[in-house]
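Working notes for the structure below.
Removed from the display is one protein chain of the complex; every other protein chain stays in position.
The block that comes next holds chain A.
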């Protein structure tokens, strides 16, 4: 069947839904903001694909869904034009000597999912994986199944591809979804990917995150590194051209205002303790995003009539969105 489908919200879920559905159907995208989608959490994110590390925080079924998404990303990226950096070379988890308790407790709390497991590393093994971290850490963990994506490149390339497929994208238009129609215009299906934009309809809350993007020519890390710390647990995601994303704070707040000095100091100090080369890095930007979350911190795909909603991706957007969008596609087909 060929359908006339509206995708509302042009964040990560909206883009993935539009990409998948426009292969077979007529798709129109509606976005409340402009082309730059400045309020999209997925644009600010570090875009880590970390089902094993995140299994410490989320239920096992979500981590499994993360493994499923992991398999889908290479195909999604290869369907786009231009270079969208995608990597699956594992994550390195490290802790300073005085924080080895935090590393131990993290290790204990990783859930065994689908035979994937973490490998304990000594100083030598850490140095083999990331030579620039030699002599800095005595203990670590390797999570081989994990990866990451360059989200900014993905945002650009997905828009380019949709343009190429002549998908109409209507920006700066906050629409109302009512009686299965958008502003009284009928569609066969409406895919509601509004995130926090759907707050008036759903019990969502925003969880504030602040993320720094650095240009660090003196740092050569080849894979994401997580630092276990009692107060400032951070991750460092290396993107192409010596760019590094340092994230992220997690604050129960709807405030999307500029990052605070305190958060900036925490993120950057912690990164500096991992690699002193960050001292001379250029601070490209420090952005704030609000992660849309339900009170159980679990995502939800729901359907009322011809309206299918994806929401509540919380801190797991890149890890869960492809699998959730696949659920939506299978409902339609």
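Descriptive notes on the structure:
Here, contacts are C-beta pairs under 8 Å (C-beta built on N, C-alpha and C of every residue); 3 or more make two chains touch, one makes a residue touch a chain; residues count from 1.
We adopt the following convention: contacts and distances are computed from a predicted model.
The chain not displayed here is annotated in its UniProt record as "Thiazole synthase", chosen from "Thiazole synthase", "Glutathione import ATP-binding protein GsiA", "Phosphoesterase" or "Dihydroxyacetone kinase subunit DhaK".
Shown as candidates are A:35, A:255 or A:333; the residue that touches the absent chain is A:255.
Of the listed residues A:97, A:124, A:295 or A:330, the one in contact with the hidden chain in the full complex is A:295. One chain is missing from the display, and on chain A it is touched by residues 57-58, 98, 105, 109, 205-206, 208, 230, 251-255, 260, 295-298.
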